[in-house]
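Scroll down for the structure; my scribbles are underneath it.
In this view, the complex is presented without one of its protein chains, the others remaining in place.
Right after this comes subunit A.
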Amino acid sequence: MRRILSILLENEPGALSRIVGLFSQRGYNIETLNVAPTDDISLSRLTMTTDGDDKEIEQITKQLNKLVDVVKVVDLTEGAHIERDLMLIKVRALGPDRAEINRCVEIFRGQVVDVGPSVYTIMLSGTAAKLDSFIEALGDTTVLEVVRSGVAGISRGERVLSL
């Protein structure tokens, strides 16, 4: 089952490599990985999507917690949560295609953030599934480049992941 793990990590050199190393060393897979400092610059927040049965996820969570640099780990998928993935996508946009692409962007509530004579760069955020459907909806349009942030997640309501 797909899981979203949220990790609070000391913002120390080498800390991220320990997490990534743990996954390769123990044969767990990482589907997406998103990391950046938080409002407290001594801490990084990491969101990771992975796949595994309950037993595997339990081991992954325990192993992550065991890393000295890891402050906290939660499995967001255990409760109500919000997930967002940000995509920048560059497509070939010529003649009548331009209007068609614009319509599609509007439907998905995206934004054209850069316009060239023959290309559009579109920004879109949402769940990973929504971004996938957008690419599908583009149909015959030539996709030149895709860059995605990977999932960032947070729990709904009062639950907070902090120190």
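One rule holds in what follows: contacts are C-beta pairs under 8 Å (C-beta built on N, C-alpha and C of every residue); 3 or more make two chains touch, one makes a residue touch a chain; residues count from 1.
The definition used in the following text is that contacts and distances are computed from a predicted model.
Of the names listed as "Cytochrome d ubiquinol oxidase subunit I", "Acetolactate synthase", "Lactate utilization protein C" or "Oligopeptide transport ATP-binding protein OppF", the one that matches the UniProt record for the absent chain is "Acetolactate synthase". In the complete complex, the residue from A:G14, A:P96, A:P117 or A:G157 that touches the missing chain is A:G14.
Within the whole complex, the absent chain has one touching residue among A:E58, A:E78 or A:E106, and that is A:E58. Looking at A:I41, A:V68 or A:V160, the residue that reaches the missing chain in the full complex is A:V68. Seen from subunit A, the chain kept out of the figure touches residues 10, 13-14, 17-18, 21, 25, 55, 58-59, 62-63, 65-66, 68-71, 163.
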